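Report on one structure; see the data block that follows.
Every protein chain but one is kept in place in this view of the complex.
By written order: A and B. Residues from 1 in each chain.
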Amino acid sequence: MKKSLVALALMGAFGGAYAQSSVVIYGTLDAGVQKTTNTANTATQITKRDNNKLGFRGVEDLGSGLKALFQLEIRYEPDTGVIESTTRPLFQGQSRVGLQGAFGTVRLGRGLTAYQESTIAFEPWSGLPNVAGYQTNLQVAGYTSDPLSAAGNSGNRFSNAIWWNSPVWNGFQLNVNVASKEANGSPAIIGRGTAAAPQYGANAMASANPYSISATYTNGPFAAMLATERNAIETKLWSMAASYKPTTALKLMATYTKQDLEHTVAVNNEVDAWVLGANYTVGPGKFLFGYGQKSPDGQLKTKQISVGYEYSLSARTYLYVDLASKKTPLTATATSDVNQKHYALGIHHNF
Amino acid sequence: MKKSLVALALMGAFGGAYAQSSVVIYGTLDAGVQKTTNTANTATQITKRDNNKLGFRGVEDLGSGLKALFQLEIRYEPDTGVIESTTRPLFQGQSRVGLQGAFGTVRLGRGLTAYQESTIAFEPWSGLPNVAGYQTNLQVAGYTSDPLSAAGNSGNRFSNAIWWNSPVWNGFQLNVNVASKEANGSPAIIGRGTAAAPQYGANAMASANPYSISATYTNGPFAAMLATERNAIETKLWSMAASYKPTTALKLMATYTKQDLEHTVAVNNEVDAWVLGANYTVGPGKFLFGYGQKSPDGQLKTKQISVGYEYSLSARTYLYVDLASKKTPLTATATSDVNQKHYALGIHHNF
Partner (left out) sequence: MKKSLVALALMGAFGGAYAQSSVVIYGTLDAGVQKTTNTANTATQITKRDNNKLGFRGVEDLGSGLKALFQLEIRYEPDTGVIESTTRPLFQGQSRVGLQGAFGTVRLGRGLTAYQESTIAFEPWSGLPNVAGYQTNLQVAGYTSDPLSAAGNSGNRFSNAIWWNSPVWNGFQLNVNVASKEANGSPAIIGRGTAAAPQYGANAMASANPYSISATYTNGPFAAMLATERNAIETKLWSMAASYKPTTALKLMATYTKQDLEHTVAVNNEVDAWVLGANYTVGPGKFLFGYGQKSPDGQLKTKQISVGYEYSLSARTYLYVDLASKKTPLTATATSDVNQKHYALGIHHNF
């Protein structure tokens, strides 16, 4: 018998009944007090240390070892309640759907690139995008994964992309990620052109398909990564990283990354960077240490040292303190650097 | 005893305790690879075939056969994570609240018009708003339900409206929907005016209350619809449709629709269109066929033939392929048409 229109509408679907799924709501709310000297905004601020997330995900068992999976993740600022930026998508974190089986996992949509997702495990702040951590600058040698998106957008994701993560074979996993060339509302990029004839015009399409590949290996206390990526304006990146746990309480990390800007920059078009890190767990506490350098050809180096402490109130909630000192030029042509001191104190809650 | 402010705030409500409800989260994530020739964007794209939804709904039993119901539905693009358009509402899908009882269902808010909701059952792609399907163009004879919203808005919804769906009497149901005349931020519409004195100025109010009425009838394998609608600029629409299932595996569909633009267009102000369709189920597979024509007075016809295949991995997840060929003029005054070929391949997941 035909269901009434209203009954169908309330089911949220036309054209077929379907089993109720179990959507998991998850997220992070991280807020604290911070201050950074020698920056555009040196005031004491209420702000975040981690990304703030509100996400929805689910896995459907299709039988025979096959699963369908989806994930949608909102990102927002906890201190003002806004989404991360007016030019960022509602589901800035990710929006992906795919299948998982003996062949690994295939997903379509938007998310962290294969490389950006893999490098997090080798960064002493676990990839948290804050001033004390290294993820968004030194860990990636200043590279951006998405230069042809609107200004203010995220720099470590692909939109319009497909992902393949292999199964884990004896500790080894391959992650491959390719994006279409679709335009995404970027401003013009002069590059090797001129202001009148920029190398990439406003709302340009990629000149080649962006891709990202990482290979990871884990063997007991040892883990390593090799990765390469090319973005929409053909900037290339290579990275290698390793970690070792001499005891269960201590994790040592090292990363080396090289960015090649030759496609858009005529001279001084390489940047390399390295980061050393350690995490040390003592009871409910965890100490974080990091030191790193970024060396762009023909520019002053950036050097950063950081120390952090996380005190767990539970598996989901911790308090944190960060201290960092960064010597960095304020512009690419600066002939002297400044010393930015950073202080942070706050609470991190996963739900 | 008075609860503390915090306790009240955490309950999310002041001024009264209330029972916890059971909110259902539901949605659709549909992504694939597509290409359409002879359009503004002929590149191979990662994009969607269906609307992508994240919704929240609930039903509260009030006793005596009475129920309160609500539904909120976000729409987004899976390939980039953005909401459907910057000029579309967060809850583009719908935001409605109402009561259901012996009198039927009464709802207030925003949602598909009664006609647009009813016609979906007679469209071979189940109303999916993609290139291979017919819903947004031929099925509705090019009509738009909401011409006085901001540019880029949805064309098949009323905002500021009230809905009544009757109970089902011997297979017969009446659906009535009326909107207020409220302005909603539209650009000017010249219509029978001039650029200097447009018939509807920017942010104009409706010149008459928009309404939408559909009557549906179902009797075993047979279903039919009669509908009429008038939008905010007094464009009128009439439609009739029928479907028949000679076997449980086969569904045949036909729709005829006429749009009358007399209120805003002096000559050649009628458009008619018809669509024939079939769905045929074989095991986990479903074939979709469609053919249709749209004939605007004094313009070239649009003719479209489509074939699709959906392979179900479960009741909630399927893979799909679409092929379509459309002969259409690119502008209203074109003297020749182009042939747009469309190819799509992807995954559709309901949660």
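Throughout what follows, a residue touches a chain if its C-beta (ideal position, glycine included) is under 8 Å from a C-beta of that chain, and two chains touch if they have at least 3 such contacts.
All values reported here derive from a predicted model rather than from experimental measurement.
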| item | value |
| --- | --- |
| Touch with the omitted chain, as defined above, among A:54, A:188, A:205 or A:305 | A:54 |
| From A:62, A:121 or A:205, residue that would touch the chain that is not displayed | A:121 |
| Interface with the unshown chain - residue positions in subunit A | 24-32, 43-47, 52-55, 57, 59, 69, 71, 73-74, 76-83, 90, 94, 100, 105, 111-112, 117-118, 120-121, 126-127, 165, 167-168, 171, 173, 175, 216, 218, 223, 313-317, 346-347, 349-351 |
| Residues of subunit B (touch criterion as defined above) contacting the omitted chain | 1-2, 4-6, 9-21, 23, 25, 56, 58, 60, 62-63, 66, 68, 70, 72, 89-99, 108-110, 159-162, 179-182, 184, 205 |
